[in-house]
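Encoded as structure tokens, here's the structure I'll be asking about.
Omission of a single protein chain aside, the complex is shown with its protein chains in their original locations.
The first chain written gets the first letter, and so on, giving A and B; residue counts start at 1 in each chain.
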Amino acid sequence: MDTGTRSHSATVRRWRSSRALIAGVAVAFAVAACGPSTGGSPSAAVSSAPVGSVAPAGSASAAPPSGEAIKVAQIAAHSGQLAQLGDWDKEALDLAFKEKNDAGGVCGRPLELTVFDDQGDPTVGVNVTRQALDTGIVAAFATTESAVTLAAVPLFAEAKVPHFTAGQSDAITKEGSAYVFRDGPPAAAFNKTLADYALKTKGWTKIAMVTNTGGYGDSERKAFTAQLTAANVQPVLDATVAPEAQEFTAQINDIKRLAPEAVYTGMEEVQNGLFAKQLREFGITVPMIGGPPGGTPQFVEVAGAAADGSIFASPYITNDANDQTRAFAAAFKAMHNKDPEFHGAKGYDGAQLLFKAIEATCANVTGETIAAELHKISGHQGLQGMFTVQENGETLDKTQVGILENGVAKLAE
Amino acid sequence: MTGGSRVGLIAQAVALLLLLLLPTLANLSGYQLHIVELILLTIPLGIGLLISMGHCGQINLAQVALYGVGAYTTAILISRAHVDPWAATFAGALAGGVVGMIVGLPSLRIRGHYLAIATLGLAVAAETVFTAGGELTGGPLGIGRIPALPGIDMSEGRDAGYYPLLVGFFAIAWAFARMLVAGPIGAAFGAIRDDHLAAKGVGVHVGAFQLLAFTIAGLLAGMAGALYATWSGYISPDSFRPAQMFFLLTILVVGGMRSLPGLVIATTALIVAREAFQQFEAYQLIIFGSLVTIVMLVAPDGLAGLAVRAARWVRRSVSTGTRRPATPALGTALPSDRERD
Partner (left out) sequence: MSAWLQVVYGGLTIGAIYALVALGFSLIYRTIGLVNFAQGGLLMLGAYVGAILLSEAGIPFPFAILAAFVVVGALGLAMERLLRPLERGDLMMMVLATLGLDIVFTNSAIVLFGSEGMSVAVPVVGAPIEIAGVTMTRYSLVVIGSMVVIAFGLNTFLNRTKTGLGMRAIAINRDIALVFGVNANRMNNLALGIGAGIAAAGGVLIAPILYVTPQLGASVGISGFAAAILGGLGNLPGAIVGGLAFGVFQSVVSVFLPAYVNAIAFVIFVLVLLVRPWGILGERNVEKL
């Protein structure tokens, strides 16, 4: 350290760094200038092939929608480990919005869906929610993950903009927001159906539980335990694993020893699939029961033959349930060249609820009026069942039990 | 005090004033204000890393975990124990400092890559505890509805109310780092970084200073985390995953490891870039990853350092018309070395 040059270089450095500070502030101003603060979408909002603005000229049945577009956002994970959830949801929304715009839009106005990526991270989720709210949206599909939804709930409530969550955690509707709505059943509904099936229909009493400590697994564990406790049944095993766990020898070992009549799992598709694969590889044939992940194509892809016999609760078991689901599946296949599943049905149902509410507010389409109309919806037949919006934002309280046979989901019984 | 430094001080005061008035002058939208505040919070977090890693040479891959420790401590004290929010905020900073010191303990025995994996391991451990902490940490869903600090003017929303506080925190962290680096502690850090055995030889308490570096890093991270908790009103383990650590490392490396202005510019530029291109996260990370590797290979003093060098070269070429020999004479320090000590 040369002390002789220190005082000089320190002065120079101080001056240099203050210039840089000014430069930093200048950069910040430049950032601010990038996007106008009122109207228009900020530079970062990437419109996903503006579904709404392209109104096909050929549709004879309805006049092309005119007037100012009604802006709706989808905020979901489109990258990161939960990207699949956001993509499934978007596919369904793309279909619903295209159909509606083809049919003349809502209130004679086109619908515009803008997609935001929250990366499954609450911090990013809050950023993009603010960004979305700045663009003047009147409603949103936000978000696909419970933790991100919980982070965003206060923002939507403050902005008085209704949003549909695909998260299943029971905690979401306990936040006391009048602006959060569910587009599918909450964890409690899945687990009530499942517990009834296991305890009453099958008469099982020895049930082992394996759940992960992630958002989904944790909420499943609490909900299923509550059902068992209500029926005075103690699980023979209540094992929790880390969400990133991929090796289950310890738990499988316990299952082998305890010989339960069923194994309840609360894990996302991939982990659930790995568990099934390893369980069967050990030669254990006890039935697996759980939530919707146990019935999805991704679960089948991971578990392979081990997926067979998986029993799962879901409000949407098969595309072949009735005329409505068949029509949806056909339209979905025409647009995306693949079969829809539970998550797709959820997004589509949510969109129909939203359209219905907007149509009742044509004179004054705002987040506040839409939310008020959503609360009035009662007895709406959707793909997943009969929707009735409750005060806390719950919409559906029934699910069914399905079983996988040769990789295909069927209604149990 | 020379004239130059007085000019410098005035310039900094003006810059600070401009920064304070930024939301009004630039008519920032809610989202833009939020991002500016995120930048203001991230810079002190980066400064902690700049001090421990850049100046003291101690690899610290747990900085984001320390940020989480501050946030969780504050949130738990407020939401579970109903402690006074301001007291909880300072407790969060303190917790960050204490845990920072603990994370620094391995540095007494090991260096380099061993320290890298040790701090990374502790970061993974911290994240596991946040997730598996049950009712206390709120598990994977985290802690929500954290009230704002009392005294914050909420009439125009939480972000607007927090702005002066966050500018203040940024300014204090900046001034603190400037003083620390220019003083004897900074000199000791530099000596340890350059050659820890030689530093020991001339009587520097290497271990004590290393722990100090980690503690300072932890204090800054803890305070940033504590403010983050009440500012955002919601925390969850997702925000403190080791993956976030890489973003902070990119900021530090691009900013030049030891340059405060470089850090400010890199933080601003990278957060803005992340927001602008959030749709392309994978591509973004490919670019960030390549950036770090390339910077290490061609310009270890960062892109900012590269810019400074380029500017100096241009100035010199213009003023003298000739290029100085590329290799400095034996014994003279490289210009870049002198400027960052």
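Everything below uses one rule, namely that a residue touches a chain if its C-beta (ideal position, glycine included) is under 8 Å from a C-beta of that chain, and two chains touch if they have at least 3 such contacts.
Everything quoted here is computed from the prediction, not taken from an experiment.
**Student:** The chain left out here touches which displayed chains?
**Tutor:** Over the full assembly, the chain not pictured touches A, B.
**Student:** Where the complex has a chain not shown, which of B:A71, B:L219 or B:L249 is the residue touching it?
**Tutor:** B:L249
**Student:** Taking the entire complex into account, which one of A:S79, A:S146 or A:Q352 touches the absent chain?
**Tutor:** In the full complex, the listed residue that touches the missing chain is A:S79.
**Student:** In the whole complex, not just what's shown, which of B:H34, B:H55 or B:H196 touches the removed chain?
**Tutor:** Of the listed residues, the one touching the omitted chain is B:H196.
**Student:** Name every residue on chain A in touch with the hidden partner chain.
**Tutor:** Residues of chain A in touch with the missing chain: 79-81, 83-84, 213, 239-242, 244-247, 249-251, 253, 256-257, 270, 273-274, 277-278, 281-283, 298, 301-302, 304.
**Student:** Can you name the residues of chain B that touch the chain not displayed here?
**Tutor:** 53, 57, 59, 105-106, 108-114, 116-118, 120-122, 124-129, 131-132, 196, 200, 206-207, 246, 249, 253, 281-283, 285-286, 288-293, 296-297, 300
One rule holds in what follows: only the chains that are shown with their structure count from here on.
**Student:** In the complex of these two chains, what residues of chain A are touching chain B?
**Tutor:** Answer in residue numbers: 1-2, 5, 7, 9-25, 27-29, 31-35, 37-38, 42-44, 46, 78-80, 115-117, 119-124, 126-128, 130-131, 133-134, 146-148, 150-151, 153-154, 158, 169, 171, 175, 213-215, 218-219, 240, 242-243.
**Student:** For chain B, which residues count as touching chain A in their complex?
**Tutor:** So the residues of chain B touching chain A come out as 2, 4-5, 7-9, 11-12, 14-16, 18-19, 22, 25-32, 34-36, 38-39, 128, 131-132, 139-142, 144-145, 157, 174, 178, 182, 187, 190-191, 232-236, 238-239, 260-262, 264-265, 268-269, 272, 275-279, 281-282, 308, 333, 338-339, 341.
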